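One chain of protein is taken out of this complex; the other chains stay put.
We just call them A, B and C in the order they show up, numbering each chain from 1.
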Amino acid sequence: MTIRVGVIGAGNIGTAHALNLARVVSGSAVSVVHDADIGRATGLATEVGARVVGSAAEVFAADDVDAVLIASPDGAHAEQLLHGLGLGKPILCEKPLAVTEADARAVLDAEVASGRRLVQLGFMRRFDPGYLQLKAELTDDGIGDPLLVHHIHRNTRAPYGLVTEQLLTNMVVHEFDVNRWLLEDEYASVMVLTGKPGPHTPAGQHDPVLVVLQSVGGVLVEIEAFAQAQYGYEVVCRVTGSQGQAVMGDGSFVTRSKAFSRGVDLPELWLGRFAEAYRLQLQGWVDALRTDGPLPGASVWDGYAAAVVVGCAIGAYRTGQRVDVGLPARPALYDPAP
Amino acid sequence: MTIRVGVIGAGNIGTAHALNLARVVSGSAVSVVHDADIGRATGLATEVGARVVGSAAEVFAADDVDAVLIASPDGAHAEQLLHGLGLGKPILCEKPLAVTEADARAVLDAEVASGRRLVQLGFMRRFDPGYLQLKAELTDDGIGDPLLVHHIHRNTRAPYGLVTEQLLTNMVVHEFDVNRWLLEDEYASVMVLTGKPGPHTPAGQHDPVLVVLQSVGGVLVEIEAFAQAQYGYEVVCRVTGSQGQAVMGDGSFVTRSKAFSRGVDLPELWLGRFAEAYRLQLQGWVDALRTDGPLPGASVWDGYAAAVVVGCAIGAYRTGQRVDVGLPARPALYDPAP
Amino acid sequence: MTIRVGVIGAGNIGTAHALNLARVVSGSAVSVVHDADIGRATGLATEVGARVVGSAAEVFAADDVDAVLIASPDGAHAEQLLHGLGLGKPILCEKPLAVTEADARAVLDAEVASGRRLVQLGFMRRFDPGYLQLKAELTDDGIGDPLLVHHIHRNTRAPYGLVTEQLLTNMVVHEFDVNRWLLEDEYASVMVLTGKPGPHTPAGQHDPVLVVLQSVGGVLVEIEAFAQAQYGYEVVCRVTGSQGQAVMGDGSFVTRSKAFSRGVDLPELWLGRFAEAYRLQLQGWVDALRTDGPLPGASVWDGYAAAVVVGCAIGAYRTGQRVDVGLPARPALYDPAP
Partner (left out) sequence: MTIRVGVIGAGNIGTAHALNLARVVSGSAVSVVHDADIGRATGLATEVGARVVGSAAEVFAADDVDAVLIASPDGAHAEQLLHGLGLGKPILCEKPLAVTEADARAVLDAEVASGRRLVQLGFMRRFDPGYLQLKAELTDDGIGDPLLVHHIHRNTRAPYGLVTEQLLTNMVVHEFDVNRWLLEDEYASVMVLTGKPGPHTPAGQHDPVLVVLQSVGGVLVEIEAFAQAQYGYEVVCRVTGSQGQAVMGDGSFVTRSKAFSRGVDLPELWLGRFAEAYRLQLQGWVDALRTDGPLPGASVWDGYAAAVVVGCAIGAYRTGQRVDVGLPARPALYDPAP
């Protein structure tokens, strides 16, 4: 059985997903494409052997669409998710779930009301071989019980301008999610510390920022985010445990010695670093749909939790104070499988 | 269009290929399985949704087989290849092409006589992300013109006993192939040097061995092979060029500090190291079949050249002398695409 | 001219210094030793060709003592320094300058009153080849203007029991000093964050702790201190600048592959890591005394500043709040050389 996917959004990430579904993932095809830019939609549809429709609603309604991939602008996610949940269509939605906590809550409530999990959220780092190896270290055979987590997250540049709150919502949100998955724990509090800005930071904004969280279980988490780091794209995560320490780097294969330097290349952009995570995320989703198995990725609950901590982080940034993170009780629908 | 593959051989490597074709590669399915061990064939066929047939010839003859994957014992490859070439079926054959140079030559002659390339040979390192990055360094923007190549190839143990000639035919043959691909050059001579044996080497055998080759273009190649290295499986390749040096390691993501040591895990076996190469090799093969494009991997000519240099290396090992490697002219069928 | 040094304190660190002065440093000898434990003093004196005296005062008074090295218990430093300053004898004093800010202030006032710098303080990391290379990166040719500093400081065990305040005064104090030297900046504020304790942390104490400082110039500094990290001794410092990032590791020479792991040894104790820094610190001090040049290491002012920030950090730890760090104006005696 081939899963026929309808794709909403033919930008960079929608295109990457569609090409993967059409050419790389086993058991999937792209049947329908929609994008507000009709030319972009047509180009992608031609490339993957799909047809173009005029609205997101038509994607959800199409007979030849078994599941929908949402890669539309962030602001459209909540409405499209609510629409799809109403129709009972399986969805893989790019992060974020919604741009406000209220909208995220509405999506959560709708899925809970539906009584079954239909939505997987695109926090692809959960499928990254590096993070998976790191998580595998958090056992007695590895580094023991995690106590401290330190993240480095660098972008080379901020091509559309730098606004610190967006740095929290779009960039640090990946670490907000990955810690919950890595530690299997929720957040208790968050602080956002700002300091000396880099030379390309606009007046009134801050970059780098240092986010310090504490989990309910007491683990301290530091996140160094720097959106205009100049030197390249880099994601590093170090976990210190009761018996040892594990660091996730970049899986470089080749070291070059040239011109009085020996080292590895750093990418300029993130797509290459996480290409395998994107592939595995889609394959896992398609496999779950084909076998009617549990969704392997982030849930609506995870998306809601991310929205809550992002909201608290923005509050912490604005006030300079530590902010307590309060989550409601997790609906039973999201209980871990026994 | 889905390529329906018939699989001959349901051992470790045949099983890995079949699972990839059925579950991971886009555009392929496994329709038929044969193995001399009927229980093993049935188990694999059930897992991948295929049926079992009683002979290799039935695999080739089946109407629902578009292409054949040969993963039978080495000694059966040549006969099965000749059979498939006679029928004009596309084949992906595990290395080696044949166990004697004469048989390899017969396969080469048959494919040349057929007038088209039907066979891809499973030298999967050509698809490995590490080797691909290394090859990309061999330019003026990278390390310049290659002058020296040094290989490290370690196995942990030799589970079925150690015979030095098999170490050359089964283990070093990967380096014999990869140098030709990396350097786009043929061999001029080969030496095999033996020294102090490791503690687990049987009397009369040698391990480690040092193979030194020179290419027609003059590049010196050292291969350190150690089949009972105890410490783990490891493949490293260092190329020194006119402007710099590049080393391919293992793409480790996670470094662990524990018990007064900081480092990375080494695998015990090779399959994990080259899992991605196996996947990409199959995807490339299936894509070529679906689009009627050129085969992206090693050719029968490459398999024949490997057989020739293995034969010379065995001669060099037996005599302790440098042996000249003589290849006939390459048939025009194997000319690189313009 | 040979500088004849009197050594007060024949414990581990006093012994290491005395052996260096007698055997490794050019231009110095040890003439006199004092320790409250007479046997220990005698043993060391015999080894380095010195004589034993019965009190610290006798060391300062001896005719054959050109300079004094103080390696007595921390609580004795201030009194001995004040005594030596009164006599005008050059002193190299192990850190800390004093155990209270008031005592540190008294020593500072005394040296300022004397009108000349007589005391060098043993913050040996300023002489470490690793830190020196790191500092050399903080230029436009290197990583640019420093914006973020992240420290890892691990001890294997806390042999005499763990008290968190001592972790700040004895362990983190090294980072407190090294940032001032690295950044050429003072502190504006300090926070001490505690979380989930490791399994060997006594009730009521915290380990690891995360110290976050901000410099007057705005640089954010994170210090992860873990006194019972189990896995080994480790000091790492990462500086992120406006153009790049530099990480100081441990200068390991040898990587070992064995038993399915490839990596480097971690030391159990710190002395080996900083052996070269200790040697260079003493050589620099002796050279300055021989040539009547400026003292090359940390000053009394640096020791006083460390005492102030330690006091603030303890306050921050006790209250859980951010504490502003207030330093008086730096006396002109400590102005950098023009």
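Assume a residue touches a chain if its C-beta (ideal position, glycine included) is under 8 Å from a C-beta of that chain, and two chains touch if they have at least 3 such contacts.
Computed from a prediction, not measured in an experiment: that's the story for all the values here.
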- Query: So which of B:36, B:112, B:220 or B:275 would be touching the chain we can't see?
  - Reply: B:220
- From the list B:36, B:147 or B:163, which touches the chain that is not on show? B:147
- Query: For the full complex, which residue in C:11, C:249, C:315 or C:331 touches the chain that was left out?
  - Reply: C:249
- Item | Among B:133, B:205, B:245 or B:299, residue touching the chain not depicted | B:245
- Identified contact with the non-displayed chain, of C:85, C:104, C:118 or C:143: C:143
- Can you name the residues of chain B that touch the chain not displayed here? 143-145, 147-148, 150, 154, 193-199, 208, 210, 212, 214-215, 217-220, 222, 224, 226, 229-231, 234, 240, 242-245
- Note on the structure: Note that chain A touches the chain not displayed via residues 156, 231-232, 234, 255-268
- Hidden partner chain, residues of chain C it touches: 22-28, 129-130, 133-134, 137, 142-143, 243-259, 276, 283, 287
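Throughout what follows, only the chains that are shown with their structure count from here on.
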- Euclidean distance of C-alpha centroids - chain A vs chain C, Å: 44
- Taking each residue of chain B in turn, which ones touch at least two of the other chains? 255-259
